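Only one protein chain is missing from this complex, and each of the others stays in its spot.
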Amino acid sequence: MTKTVDDLEKKIGKVPGVFKKLSETDPDLHQMILKLDHYIWDDGALSSKTKKLIAIAIATSMRDQHAIKAQMAGAKNLGVTKDEVEEALRVAYLLAGMPAYVNGKVIEEEIM
Amino acid sequence: MTKTVDDLEKKIGKVPGVFKKLSETDPDLHQMILKLDHYIWDDGALSSKTKKLIAIAIATSMRDQHAIKAQMAGAKNLGVTKDEVEEALRVAYLLAGMPAYVNGKVIEEEIM
Amino acid sequence: MTKTVDDLEKKIGKVPGVFKKLSETDPDLHQMILKLDHYIWDDGALSSKTKKLIAIAIATSMRDQHAIKAQMAGAKNLGVTKDEVEEALRVAYLLAGMPAYVNGKVIEEEIM
Amino acid sequence: MTKTVDDLEKKIGKVPGVFKKLSETDPDLHQMILKLDHYIWDDGALSSKTKKLIAIAIATSMRDQHAIKAQMAGAKNLGVTKDEVEEALRVAYLLAGMPAYVNGKVIEEEIM
Amino acid sequence: MTKTVDDLEKKIGKVPGVFKKLSETDPDLHQMILKLDHYIWDDGALSSKTKKLIAIAIATSMRDQHAIKAQMAGAKNLGVTKDEVEEALRVAYLLAGMPAYVNGKVIEEEIM
Partner (left out) sequence: MTKTVDDLEKKIGKVPGVFKKLSETDPDLHQMILKLDHYIWDDGALSSKTKKLIAIAIATSMRDQHAIKAQMAGAKNLGVTKDEVEEALRVAYLLAGMPAYVNGKVIEEEIM
């Protein structure tokens, strides 16, 4: 079945613009990645919501501005609360240090 | 209230040996870090179990052997299943690439 | 068309054991990732050989033992020479520092 | 032989401003680094062009905005095409995850 | 004894805004982290000044814009000179590559 970016945005909230453009420049790769993303983001042993919190914490630990923004932008749609994000960021603080936490907090203040 | 490593191990499962030794070499710092760890690992907006899954995914994304082992070693005590770890590692695959996932899987096969 | 690990190993040389096991535990995901890997590793604007050198340099820059071994193990099959690996590692030295280069060299001495 | 930044820019395309200033503040160090850079960037077992693609992929995998810009800015001068950069970024996607790829693509869209 | 952000700023120079807000949203955690920070930043086997130089070099090696700015902003208050920062950045260059050094230098030019 053909997967669309809209389907994925319903699931994870926000898809980076550069990825959307791939649907025109390389529809085969675009479709492969969409299917893979759908498959991994689906509710399973963990809910999509828990996976989103994991993704936010990873992006924060890696101090990746683009990734933190993309992950947080989709969080509310999945029912993630600001308190839950805060606690996920605190785990990032333990495992990756205060500056990782600061990277996450600065974007959390803007977005959530 | 004085916090002990035993209390923390009940909560998060396993504390690295080098941290335990800190109780002898610098009891003040040891106590401060224990209190902080307890505070952040406690059930709150997220359960300790969800935080453990987040920590496993962060350690895997950062490809840190010591951290992956320490986090996974404590996972079962918190009721984390192998299927849940697998799904957390897949989020790490999306956010940090196949080699990050492989780092996590190699240790998962040994421990869980 | 169904893709096999053997096909991929012909193309990129070596596939981590933990990924091979995925064919039993989750054949759908295994197949999706194989298709994606095949698609990206294929000769295109860059040859598979050049992509392999890029992958070696990335793994070295990220100081990821598993990834360096997996990438170098497959290099000879693609016609990559030790001199070419050496020059790729030197770019990693410029971009990621002497210790990144050392990580790559230690494994290069064992494998190539 | 004295090496100049101009020589190096002919070879690799663009040298960060902060490095250029080093020629005034510490000409000895500036000269040592220039010689080393020239030596490593020169055509050898790999062409300067292939090394540039490797450097772009490393910078992208490390999600380093400054480095991605500096490396891509010099790519066209070496005859690197947008299609070749795209394929190098896809190897970064496999080894370092979608967000690494996004970091590279955002800058690629601006520069190339 | 209650620790204040002002005390800490006297010691390390500058505390990120998002951390200051924690005093309102979670005064217990704020206090725990302040105590820990004070304890580690205090003059001991190494002076606060040497620790600041170490922190600048770490932040630069990790290419973390927020952390480099936060650490450098407090450096002058501790008597750190621009020449000392320059030499700390050069160690980062050796261990983490030219782009790490460039990340540090760009912010050093703005702040110090």
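Going in written order, the chains are labelled A, B, C, D and E, and every chain counts its residues from 1.
Here is the rule we go by: a residue touches a chain if its C-beta (ideal position, glycine included) is under 8 Å from a C-beta of that chain, and two chains touch if they have at least 3 such contacts.
Quick caveat: nothing in here was measured; it's all calculated off a predicted structure.
J.: May I ask you to name the displayed chains that the omitted chain touches in the full complex?
T.: Counting the whole assembly, the omitted chain is in touch with A, B, C, D, E.
J.: Identify the residue among E:A73, E:A92 or E:I107 that touches the chain left out of the display.
T.: E:A92
J.: For review purposes, identify every residue of chain E that touches the missing chain, sorted by number.
T.: Those residues of chain E that touch the unshown chain are 37, 40, 44-46, 50-51, 53-55, 57-59, 61-62, 67, 81, 83-84, 86-88, 90-96.
J.: Could I get the residues of chain C that touch the absent chain, sorted low to high?
T.: Contacting residues on chain C, toward the hidden partner: 63, 90, 98-103, 105-106, 109.
J.: Since one chain isn't shown, list which residues of chain B touch it in the complete complex.
T.: For chain B, the residues touching the absent chain are 16, 18-19, 29, 33, 59, 62, 64, 66-67, 70.
Note that in this section only the chains that are shown with their structure count from here on.
J.: Roughly how far apart in rotation are chain B and chain C when fitted on CA atoms, stated in degrees to the nearest 5?
T.: 120
J.: In terms of C-beta pairs in contact, which of C-E and A-D ranks higher?
T.: By number of C-beta pairs in contact, A-D is the larger.
J.: For chain B and chain D, what's the span in angstrom between their mean Cα positions?
T.: 38
J.: Suppose each chain is reduced to the average of its Cα coordinates; what separation in Å results between chain D and chain E?
T.: So the centroids are 29 Å from each other.
J.: Mind pulling the chain B residues that touch 2 or more other chains?
T.: In chain B, residues 40, 90, 93-96, 98-100 touch at least two other chains, as defined above.
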